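Pasting in a structure now, in structure tokens, and then I'll have a few things to ask.
A single protein chain has been removed from this complex, and every other one stays in its place.
Our next item is chain A:
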């Protein structure tokens, strides 16, 4: 017998519904908490969604936020946000800061004169300073970008709903989409809690989470569909447990390899995409959890049509009982 790394034993008989009250309950609590966090703390919107300008500065002297602020104050109006950026890949003598200027009333984007003035002011603090990136987005575009982002997430969810409905049954579609909403809402909740900058690339990350999470859920559902034919009389709950147990090894393996690759990127990929990678990595953990603990619970709760000649076992499944042969 050759050596094999086994993250999951060959045969498992976990009862994934045993702790249902806690696991599903925890999901419900997490979703509600995320919505509350989102409503109360709000998201730290980047300029993509709020308009304004960000300037990335890089110098050899240590970043002195106070001195930066005093230098900039005379030439700007509105809020100025200065944050120092840390990254293990920077090494000695690279001190990076992000300066964010609020969009000015009635202006499409911050004027080049203001940006030039800010850059000149910062150079008086640290003569070695350079500005590797400057981005400016006007309020008109940022408003549209929010809409596009919302539409994108809705369209993706809708398209998945329809596809699963066509390939499986409507209960599966509802279960899958509930799991997706769960993943996306909790990820947004974490962004609200940690106040990580939320910009256009995070929307891409959310959509990727949708794609990944549905991938996981579909694999479980696919096995469930197969087992429903195989074990015609077994209670739905048992069949679900068997299906999840059978695919558990694959679920853990795939999440594992994906996470390993993402952790490499999170640690070594630089600070520019860290928020983006963090969102995806977090979403994959949540997505794996939801395909095991959320999606099928909803399907169980909705019930599904089993052997079409008899009433179903599922609690809510009687609506199809005798209507069809």
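In this section, a contact is a pair of C-beta atoms (placed from the backbone, for glycine too) under 8 Å apart; a residue touches a chain by one contact, two chains touch by 3 or more; residues count from 1.
In the analysis below, contacts and distances are computed from a predicted model.
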item: Among "Protein translocase subunit SecD", "Cytochrome ubiquinol oxidase subunit I", "Peptide ABC transporter permease" or "Phosphate-binding protein", the UniProt name of the subunit that does not appear here; value: "Protein translocase subunit SecD"
item: Touching the absent chain when the full complex is considered, from A:31, A:262 or A:304; value: A:262
item: Listed residues A:179, A:210, A:236 or A:294, member touching the removed chain; value: A:210
item: Positions on chain A contacted by the hidden chain, ascending; value: 1-7, 10, 56, 89, 108-109, 112, 115-116, 130-138, 140-141, 148-149, 151-152, 155-156, 159-160, 163-164, 167, 200-201, 203-204, 207-208, 210-212, 214-216, 218-219, 222-223, 226, 246-247, 249-250, 253-254, 256-265, 267-270, 272-273, 276-277, 280
